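With one protein chain withheld, the remaining protein chains of the complex are depicted in position.
Labels run A, B and C following the written order; every chain starts at residue 1.
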Amino acid sequence: MLKALPENIEVNDLIQRLDRGPAEHKGNAGKALLVGGDTGMAGALLLAGQSCLYLGAGWTMLQMLDHHSAHANSNHPELMISQASIKSATKLQDLKADVLGIGPGLGQSELAQTYLTSILTLPNAPVVIDADAINLIASSENNLLLLKIRNQRFPHRTILTPHPGEAAKLLKTDVATIQKNRLQAINRLVELTQSIVVLKGQHTLIASPDHSPFVCQAGNPGMATGGMGDILTGCIVAIAAQGIHHHLDLWESSCIAVHLHALAADQLVKKGVGPIGLTPSETMIEMRSIINQQLKQLNASH
Amino acid sequence: MLKALPENIEVNDLIQRLDRGPAEHKGNAGKALLVGGDTGMAGALLLAGQSCLYLGAGWTMLQMLDHHSAHANSNHPELMISQASIKSATKLQDLKADVLGIGPGLGQSELAQTYLTSILTLPNAPVVIDADAINLIASSENNLLLLKIRNQRFPHRTILTPHPGEAAKLLKTDVATIQKNRLQAINRLVELTQSIVVLKGQHTLIASPDHSPFVCQAGNPGMATGGMGDILTGCIVAIAAQGIHHHLDLWESSCIAVHLHALAADQLVKKGVGPIGLTPSETMIEMRSIINQQLKQLNASH
Amino acid sequence: MLKALPENIEVNDLIQRLDRGPAEHKGNAGKALLVGGDTGMAGALLLAGQSCLYLGAGWTMLQMLDHHSAHANSNHPELMISQASIKSATKLQDLKADVLGIGPGLGQSELAQTYLTSILTLPNAPVVIDADAINLIASSENNLLLLKIRNQRFPHRTILTPHPGEAAKLLKTDVATIQKNRLQAINRLVELTQSIVVLKGQHTLIASPDHSPFVCQAGNPGMATGGMGDILTGCIVAIAAQGIHHHLDLWESSCIAVHLHALAADQLVKKGVGPIGLTPSETMIEMRSIINQQLKQLNASH
Partner (left out) sequence: MLKALPENIEVNDLIQRLDRGPAEHKGNAGKALLVGGDTGMAGALLLAGQSCLYLGAGWTMLQMLDHHSAHANSNHPELMISQASIKSATKLQDLKADVLGIGPGLGQSELAQTYLTSILTLPNAPVVIDADAINLIASSENNLLLLKIRNQRFPHRTILTPHPGEAAKLLKTDVATIQKNRLQAINRLVELTQSIVVLKGQHTLIASPDHSPFVCQAGNPGMATGGMGDILTGCIVAIAAQGIHHHLDLWESSCIAVHLHALAADQLVKKGVGPIGLTPSETMIEMRSIINQQLKQLNASH
């Protein structure tokens, strides 16, 4: 039988660890680096970055592939946006990011591949792999090998967040097969990639080599819109970045993020924002409200 | 005698079909593609795109003619914005859009014509033709012929949304003549173009080769501002994109969109936003509120 | 003795003329064209344009001198923004604008002068001259002559909106002298320019060759911030553009605009927005609220 995630008590226990001590500084909230945003898809990286910002990372740095979009963001000047380049890709370790995310709007260019290689071979830091970064792994045995080597050397520090289409590519099958037996699919994805896996869609599943699958019961079809995956990626990165100084590993961070993401969408639909036209931009703000509200309640009850 | 549209009961029946099942995904909400936004008019395409986003399309892709504006939108990063090009225009079918819209801020350049030709010759997908795309048809017998051929091969899948000025150009007459007998005008437009036609203005009319004219009684002169037509286009595209998996054809989608558009403007004026300075940006948000509110009420009463 | 403006009854009579009939269209709300926004000052033109939009012009077109800022505005896609050029300046009449404004962020380049010459020699349409367009007139006998000729041929259709510094330049004196006797100053400005003149500052004055000076008693020192003049310019243009089909001349439009501008700032300060850090962006939205509220009340009482 499938364990339900979140059983709220449990997720709330995890959230409580994000409570900040009075002397915490930006370093404690973590330095996040997100890579993606090629031409025509640059907004996806902005969405991931904004979500990372609102979910509490100390610094949010973006490496943007579309050079027309690689400038200060007038709506979110907090984002540190640089133009992606081969040089930056190969010197990624110089940025000393605590957590990295790659994929939103990434595309599958040579530059995208260079970043993916660089990130897969970085030691230690937790990494979130999404969207076209998953597609690059699905289409290259070499990338898959790098991923497995990474997971051997640094276990529990890599997560893949495929939607059913990306899952099908990884498993060389079709979407219908994935959706017919999602539990089997996520088990096969974990086995193939040796990573933590979030299989998105109705009733998102989370599993890892060390954790049998959990299911998220929250969420609604208003989430069926472009960009919703990007803000989940940004959220996982943000929580994991804070987690480093707050005793949350990448698995726990992902459980919090999946929970917040679905719960926020449900609350917005209750308020009449959506399901039709519910935007990721609004959802991330609601995610922030929920996490701060829960922290406040948890503190009040202690 | 002219049938009134919307008789609310009937439109609400249509809206109810947009109710989403729990397992729906982005594909079900549809992939929308909008073309336009030449230099000096790029904002028109953004307005259409934002409206498409807020009215619930699964993906909203823009092909923007003004290359200075073809980058991520800081206010609406959900929009997937690419630079228009001859190459993209001729390979439009590769994008596998479910519904297409052309016209907002399009201009009448050679590139605009190339996109129009490409869209008119695309099989199957519903198409909304607005603004300068209408002007291009008005000024070219060849374009009109392509339109008619399209309507023969794929009936009920093309809509034109002229304001009185554009209608006058199509009918080789003047605005005064159009406005003096709008009913006659829309009948002649349907006959000429063999398309669904929305004749905008006070008491917007909708007609098609298979439907005698309906009239929208809602709306107010606060809608007399640049950009209001663009958000109607975006809304028709969004509803039609969802309609594909929700049993709404282009005619029905247009009826919903015209209804929402006028009703939203009326509600905003009641709230004191406008009539003076009522903006399309605000109107589309109200349109979203209305449709979600109506869905909620319809669900509650069942 | 100085007549107070606004005696509210009177201004409200003017505002009532802006009430829109049910069949009004964009043409009735007017086509506005604003010129300015050179490098480093491009925001000033955006402010004027946004104010023009929120105060109800049918179309708001901007000719922007800074080419880095001449693209779609992500916050206000309703604005039609084109790059200014010598060619556009000399073919300005082709745009068929109903009302023109020149000055916000204009600078004093050769291109700025070309636009000013073109606008001063356009027949008929009301024109608002602000900021550096005033400075160009102050520093060139030829420009002053063009202005006078315009006022002879098309009386009551040109307004200058100097702040005390610009007024001092026009009158070849200093700010202290202007401020010591503002009444004398505006009389001399009207005599010199043969135009309608708004002398900004505490207790803004309005006068014309046909109207002895009125004083605006509203307003507060929170208005002492860059950009407040730009939104007044945009508002005058918008009201005048609607005025053409609503029986308001440029003098009457200016009285409405000055009244709204000061009243809005006062209301925002009462609400605790300002005086410190009160922004023009917020003030224009309040101006829109006031005019729609007054129209509603006036309609309710009839």
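The rule is simple: a residue touches a chain if its C-beta (ideal position, glycine included) is under 8 Å from a C-beta of that chain, and two chains touch if they have at least 3 such contacts.
This is a predicted model, so every value here is computed, not measured.
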Among C:Ala44, C:Ala185 or C:Met287, the residue in touch with the chain that has been omitted: C:Ala44
Touching the absent chain when the full complex is considered, from A:Asn75, A:Gln93, A:Asn187 or A:Gln267: A:Asn75
Contacting the left-out chain in the complete assembly, out of C:Asn28, C:Thr60 or C:Ser74: C:Ser74
Chain not shown: contacting residue from A:Tyr54, A:Tyr115, A:Phe214 or A:Trp251: A:Tyr54
Contacts of chain A with the absent chain, listed as residue ranges: 18, 20-26, 28-29, 53-61, 70-83, 238, 242, 288-289, 291-293, 295-296
Contact footprint on chain C, counting only the chain that is left out: 37, 39-47, 50, 66, 68-69, 73-76, 163-164, 201-202, 220-222, 224-227, 269, 272-277, 279-281
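Here is the rule we use: only the chains that are shown with their structure count from here on.
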Copy-to-copy rotation for chain B and chain C - C-alpha atoms, rounded to a multiple of 5°: 90
Relative to chain C, chain with the most remote C-alpha centre: A
Chain centre separation (chain A, chain C; CA means) in Å: 49
Centre distance in Å when chain A and chain B are each reduced to the mean of their C-alpha atoms: 35
Residues of chain B whose C-beta touches two or more other chains: 73-76
